[in-house]
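A single protein chain has been omitted; all remaining protein chains appear in their positions.
And then chain A:
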Amino acid sequence: MIALVDANNFYCSVERSFNPALNGKPVIVLSNNDGAIVARSQEAKALGIKMANPFFQQAELIQAADVRVFSSNYTLYGDTSARLMSLLGRFVETVEVNSIDEAFLDLDGYGSVYPDLEGLARHMRAKIAQWLRIPVSIGIGPTKTLSKVANWYAKRVTASRGVVLLESEAQIREALADFDVGELWGVGSRYASKLRRLDIKTAWDLRQAPDDWIRDIMTVNGLRLAYELRGQRCNLLETDPGPKKSICTAPSFGDMIPDLKLIREALATHLARASEKLRRQGSAAGVITVFLHTNRHAKSANGEPARYYANSRSVLLPHPTTSPVELTRYALAALDCIYKPGYRYQKVGVILNDLVDDTFRQECLFTSEPDPKLGRLAQIVDQLNYRHGRDKVRLAAQGYSPAWKMKQQWLSPCYTTRWKDILRVS
């Protein structure tokens, strides 16, 4: 059997776990730059606050209902997520981290240790509530897809108290017969409307359809889905994702920026962040891509849509490197090529590609290998910044201007990663 453990309204729950005064109150979390709403507590959903809508459109409703608003504190959410995943590993060996707030657990072979799977799930739920003060829902089924279905019910049916087990054929049938086909994992809105037109309304209908017919309509992926619904595993657990193949950093500016100097500073800072990630996973980048664009929806002063400009430039580096000094030199040169004056830019971003292991070395006729001193320098800068705070030691190219910084007006403290932010007790 496979269990899907999913934290309820994860970002809101993390904010609450360090501030129980928020319990029972509507809470929302905003995206980067405080733009859109990315998480809502149950109370906020009940008020009719919509997901992904720009925050300012619902400002009146939010103010009237005394909704607690937070900027997204990804440092805190990331740390809590890492703790959650590690704690799940205490119960079973195989844990596939599916996203920041959900993980698949392989329960096969634990029959003698945990004869009662529902009891195990309830125990896990209670322990995580004690350890992290976060509510989770747990769905258990023979396949990943069925565990997703079980989890959907665990979240919505109050009587389940957060745990649903789909084990017998009768349980699975009952669950699938009420399950809208559009809610299935991997069925997008286009397939959903197509299936509904063909009178496949529930997951049970899809499961009962003939194989050839499903393959014609939804390709082999649809067939896999049907097999999974029938209890035959097609998606196995992937526990070792390996290092990332590319790294991208591109937060939007707080305001529209026309000035090349500020854009260069922003780019150097994004790059410092990206190269830090690079070093943490032990990779080096061979190709660097810089992109720049204005806001597609911006209006100019006379109300007409403003001219849109977007461009990108990739640079093949002479040798794979992790050094922010080298990366910044090439990135700024690429930026200078694509920058055009007279536009108000919304975003500059950097993508590090063609990642290889950091120990990779290749001598060429015209290029030398990376300077080992630069590698050591980067390591020491990482250590200093870890101890004394982000960007304490940085390249001069990163500048000191806060003009392009993200808007994070309602940021909560980083309770677990910064000494000055730790919880204060009286």
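In the analysis below, contacts are C-beta pairs under 8 Å (C-beta built on N, C-alpha and C of every residue); 3 or more make two chains touch, one makes a residue touch a chain; residues count from 1.
Throughout what follows, contacts and distances are computed from a predicted model.
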item: Chain not present in the shown complex, as UniProt names it (candidates "Peptidase S24", "Protein translocase subunit SecD", "Arginase family protein" or "Polar amino acid transport system permease protein"); value: "Peptidase S24"
item: Residue in contact with the excluded chain [from A:Tyr74, A:Trp131 or A:Tyr308]; value: A:Trp131
item: Contact residue for the chain not shown (choose from A:Asn53, A:Ser86 or A:Gln208); value: A:Ser86
item: Where the missing chain touches chain A, by residue; value: 20-21, 23, 83, 86-87, 130-133, 415-416, 419, 422-426
